[in-house]
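The complex appears here minus one protein chain, its other protein chains still in place.
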Amino acid sequence: MDGLLLLEQTFNGLQFGVMLFLMAAGLTLVFGIMDMVNLAHGSLYMVGAYIATTFTQWTGSFVLGILLAVPATALVGIAVEVVVLRTLYDRDHLDQVLATFGLILFFNELVRTVWGPAALFSDIPAFLQGQVEIIPGVPYPAYRLAIIGVGLAVALALYLIVSRTRMGMLIRAGASNREMAGALGVNIKLLFTLVFGLGAAFAGLAGMMTGPITTVEPGMGDPILILAFVVIIIGGIGSVRGAFVAAILVGLVDTIGRAFLPQFFRLFVADSTADAVGPAVASMLIYILMAAVLFFRPQGLFPARTG
Amino acid sequence: MTEPVLAVEGLVKRFGGLTATDDLSLSVTAGEIHAVIGPNGAGKTTLIAQLSGDLAPDDGRIRFAGRDITGLRADERSHLGLARSFQITSIFPGFPALDNVALAVQAHAGHSFRFWSPARRDAGLREPAMAALDEVGLAARAGIVAANLSHGEQRQLEIAMALATKPSLLLLDEPMAGMGIDESARMIDLLRGLKGRHTIVLIEHDMDAVFALADRITVLVYGRAIATGTPAEIRANAEVRQAYLGDAHVG
Amino acid sequence: MKKKLVGLVSALALLATPSLAADKVKVGFIVTLSGPAGIIGKHMKDGFELGLEHVGGKIGGLETEVIFGDDQRKPDVAKQLVDKMIKRDRVQFVTGVIWSNLMMAIHGPVTRSDTFLISSNAGPSPIAGKRCSENFFSVSWQNDQTPEAMGKYLQDKGIDNVYLMAPNYQAGKDMLAGVRRYYKGKVAGQVFTKLGQQDYSAELSTLRAAGPDAVFVFLPGGMGINFVKQYAQAGLKDSIPLYTAFTADAVTLPAQKDAALGVLGTQTWSPDLANPVNKRFVADFRAKHGYIPSFYAAQAYDTVRFLDAAVAKVGNVSDRDALRAAMRAGDFPNTRGSIKFNNNHFPIQNFYMREVVKQDDGSFTTKIRGIVFPAYGDSYAKDCKMSW
Partner (left out) sequence: MQALRQPRLLAQLILLLLLAAVPPVMTAIDEPFYTSLFTRIMIFAIAAASLDLILGYGGMVSFGHAAYIGVGAYTVGILSFYGVDNGFIQFPLAVLLSAVFAAVIGAICIRTSGVYFIMITLAFAQMLYFLGISLEEYGGDDGMPVYRSEFGGLLDLYDANHLYYLVFAVLAATLYFGHRLVNSRFGMVVRGMKSNSLRMRAVGYPVYWYRLTAYVISGTMCGVAGALFANWSEFVSPDIMHWVRSGDLIIMVIVGGMGTLFGPVLGATAFLLMEEYLPEILEGTAPGAGEHWHFVFGPILILIVLFAKGGIFGLFGGRERGDD
């Protein structure tokens, strides 16, 4: 019984992890290649969720809604890159932090003004409702399985892009040594814009997929942004592989911690103390994980930069 | 025979599959200018970094002033009398030249956990710093913000910062890199003036400078020392000629 | 630079318009308006404004000025707002206040000054007990009462083996303690989740494995939307009944919809309460603002009616003792029918069981299913030394 629960919780952690990966992938690419701290990445997650919800309502089809919303979010990302972020590449990180923090405020307020302050209704499409028995006795929501599937597919696609295409070659070159990428004589400006659009599309996709299970509301991207930063720091900035490993790690640690820490503490201390300590430690767990990783590996698990 | 100032034994440094320093041994005696030359990628800067303590070797020992310093940090080595300059100019660009050198003096004038008295009005720091600037010929430029100095002056400033720590051994990583002919000549004069008073390990691409200054030369190829000797011996060494030096260069 | 600051100082001096007109009613209204958490504040502001409309824009028939303040959900910003309202605007009443921690931050400073503090929502236990004040009134409820009503309901119905869940913060702990004060059956499990948590998959898996007969959750706002949707998506809604407090209301229902259908929760108010004040309030609110009011809106509305009744009875706002006596009398027109005040100035009122239903127009609302506690006072009143 406990084994089955552990398995189910592992699926939960995996699902959370792939979601985080979608967020972190774009963030780590933008950070690694352009050396750009983009706090507004969470806003793209939110914008993606809002656009997808709206398109779904218009078209009546969840799939169509997402198919339309992914390029739309990419376009929003590209617009942000061209209008604001492009001028910030040669600034130091603090200027970038401040300006993109301004963008967060702006986007939260924009969404609130356009769609209203109330949370939007967003539901799982009919064909993904219900449960699937992953193994006999463990029913699991079909939609969450779909998230895992989409997430892994995107991870695989990204892996193929990075390792097999010319753009991927440039991305890798850029992440490890920016001057070199410039020296290769490619149109860096265009590359940056494309990468940013790609990152925005991933973040938007994460928001779209999460929308039906959580809340589509102003500011929904802020908490997930911090988590995504934790992921790319643990993974090593600029490393897509690191982001994937770290996202799954954070997903599993957070989920398993929430599920089992209170019981674990009950083995040692009184129930009431365990009830107080368990959730508190569970909330801190990923931060403790990050601090521990950085203690032993100050550049994260997979440092991408060589120079 | 007196013990060498610096003795390197069996030094090894690997980066992934690449062996940047390959079982390298070297000894530098007091008062000499010991040049290390080699083609690009021979591992010269990697060697300097290990000598100065910025990079930890994978194997081997470094002895300096009679003790094993292999496990010491860069700042600890500095306090034993080791000073370095960097291949890519490494100064404090926002500070005036004098402040750059004063910071180096300060590092060797007791601890710096002093939070109250203005450092810029501390004669105990300013005077030695001025002296070091004078020694490299920058006294007149003391008040200029380092970023605004010419490239050649910045290289001189680096030497002044190294001298200000009162080192017994100077590690100079291509002090003439990027310099024009006039600037190079001035630097050669400067280094010649230091000769005898300081022991120097000199990495340099400018062969004229090397052969004009060096007492002994070590030739690195792929991280290995293929020869060590006086300039004349190195000129005559067939292996060196074949591996590295073109006849035209040696002249 | 000097010139700049001198300019600033004189500008500040100009901003200050000292007005000591004693018979002008000045009310400060503090809620969270800006930023992502602004939705509840909007409900309350809309309710408050409708209340003003219903009293003809004049509280107690006197000229009235309302100063709206946005606390950004930060305690120190709230504290600064009340400083400004009391010292600069010289209000006689500070009202509103959504969050318990903000209430804790301003309770002392306001009640120590010659200003009345009227809570339109927050009701943390310290200010209901030992720290009760004669300058404070609540027209909402004490935090523990709603879960206590739920605990009593579960106990009375003989429901056993209940699984309890709340966020890991003070209100969450108070809520579960409140349920357990009346519910004496078996607890299948008790879980404290992260504040602001978005995904409850881990908790739902653990919950399912524990096999409870019923589930009680307190997950306000966005957390409630997340949980209720995920509870339904996990297929648990049809097998294990869900009991709630502050988890399914007019703020969250538009985003929960069918997932919340049939969910039960205790509350002091519901849109379908059949008293004339409430009927008018709900009808006018929907007409004016275009959405179904929440209890937040109703309480903000009642705040205006409460002030209006007291000021009208006294005829001025300078006789504070008379005002206090008038307020203590209770029995002002309000959306809940009848409100009396306990010795600690918290209401004694009915607590109802409400169920989420779907209306003919496709919208979702709550309907009263019965009274759990008639005329119920809170359990901290006995710690309050005040008597009158």
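Every chain is named by a letter (A, B and C) in the order it is written, and numbering of its residues begins at 1.
Keep this in mind: contacts are C-beta pairs under 8 Å (C-beta built on N, C-alpha and C of every residue); 3 or more make two chains touch, one makes a residue touch a chain.
Computed from a prediction, not measured in an experiment: that's the story for all the values here.
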item	value
Contact set of the excluded chain (shown chains only)	A, B, C
Identified contact with the non-displayed chain, of A:I233, A:I248 or A:L261	A:I233
Candidates B:K13, B:K44, B:R84 or B:R216 - the one touching the absent chain	B:R84
Option touching the unshown chain, where B:T21, B:T46, B:T70 or B:T165 are the choices	B:T165
Residue in contact with the excluded chain [from C:K26, C:R131 or C:R180]	C:R131
Chain A residues touching the omitted chain (full complex)	31, 37, 84, 87-88, 91, 93-95, 97-99, 101-106, 108-110, 112-113, 226, 229-230, 233, 237, 276-277, 279-280, 283-284, 287-288, 290-291, 294-295, 298-300
Positions on chain C where the hidden chain makes contact	1-2, 5-6, 9, 12-13, 16, 18, 33-35, 38, 41, 68, 70, 72, 74-77, 79-80, 83-84, 86-88, 100-101, 104-105, 107-109, 124, 126, 131, 168-171, 173, 195
Touching residues on chain B - with respect to the absent chain	52-54, 73-76, 78-79, 83-84, 86, 90-96, 99, 102-104, 106-108, 112-120, 122, 125, 161-162, 164-165
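Convention: only the chains that are shown with their structure count from here on.
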item	value
Category of the chain touch graph - line, ring, star, complete, other	other
Central subunit by CA centre of mass proxy	A
Chain whose Cα centroid lies at the greatest distance from that of chain B	C
Of all residues in chain C, those that touch chain A in their complex	35-39, 42, 168, 190-196, 198-199, 201-203, 205-206, 209, 222, 225-226, 229-230, 233-235, 251-252, 254-259, 291
Complex contacts: residues of chain A adjacent to chain C	1, 4-5, 8-9, 12-13, 15-16, 108, 112, 117-124, 129-131, 139, 141, 143-144, 210, 212-220, 222-224, 255-256, 258-259, 262, 275, 278-280, 282-283
